[in-house]
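Of the protein chains in this complex, one is absent; all others appear in place.
Let's look at chain A:
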Amino acid sequence: MKDAFGAPQTLLLLGGTSEIGLATARRLIGRRTRRVYLAGRPSPALDQAARELRALGAEAMVVGFDALDPDTHEEVLGKVFAEGDIDAVLLAFGVLGDQAHDEQDPAAAVRVARTNYAGAVSAALVCGSALQRQGHGSLVVLSSVAGERARRSNFIYGSSKAGLDAFTQGLGDALHGCGVHVMVVRPGFVRTKMTEGRPEAPLATTPSAVAEAIEAGLRRRSEVVWVPAALRPVMAAIRLMPRPLFRRLPL
């Protein structure tokens, strides 16, 4: 169960090697988390992540999970919930894709959409109804500022996050009053392996800053969290910007 400060005792991390996800897991282990399920595609990195969390004193289990294979989600995630209550689910998987390349390779673009949007829709629905049966728990979904307004340089990824963001808000409304808290997290540029080698955007931040914001959001039962918080007014302005002007921005 979560305590009065929203600190979960059990955590399911979808995208078990995500740097943001693992930074969050480490932070929550510092509070109340004692059991962590790392769900992801089997790899040495996934096993290594579990070992690192065990070294912090948590019980860490690895679960094979592929966002691109939604037919298996019900079974794979169902098994996790059958072992006991999950207090928080963190949906952190995602791919950035390669915009320039993917524009020429529709199949690759579809992979981005299938991972970030369709895979997340499936996993979030499975987890959402399991949380609803428990009558408690938080579903935290990593969206992105890229979904706020699609940019020329990044609209394949951006549109997948826009869809995920809208979907998650709707799911939050559907689960309202069912004891389930759904939270959308919209980070800006975060320095992780996903963004490695790319030019930093203004207000760039770190996985541990995102983790801190997630912990605070759990405490406040927030529905939307921006990281850093200053992005909220910035993006509000960008959303209102006329198209011709927006198009000319070096984004």
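We adopt the following convention: a residue touches a chain if its C-beta (ideal position, glycine included) is under 8 Å from a C-beta of that chain, and two chains touch if they have at least 3 such contacts; residues count from 1.
Going forward, contacts and distances are computed from a predicted model.
**Student:** Can you work out the missing subunit's protein name as recorded in UniProt? Choose among "ABC transporter domain-containing protein", "S-adenosyl methyltransferase", "FAD-binding oxidoreductase" or "Tetratricopeptide repeat-containing protein".
**Tutor:** The record for the missing subunit names the protein "FAD-binding oxidoreductase".
**Student:** Which listed residue, A:Q99, A:Q134, A:T192 or A:S208, touches the chain dropped from view?
**Tutor:** Once the missing chain is taken into account, the touching residue is A:Q134.
**Student:** Of the residues A:V76, A:A150, A:C178 or A:M194, which one touches the chain left out of the display?
**Tutor:** Candidates A:V76, A:A150, A:C178 or A:M194; residue touching the omitted chain: A:C178.
**Student:** For chain A, which residues reach the chain that was dropped from this view?
**Tutor:** Residues touching the hidden chain, for chain A, are 1-7, 9, 31-32, 85, 132-136, 177-180, 216, 219-220.
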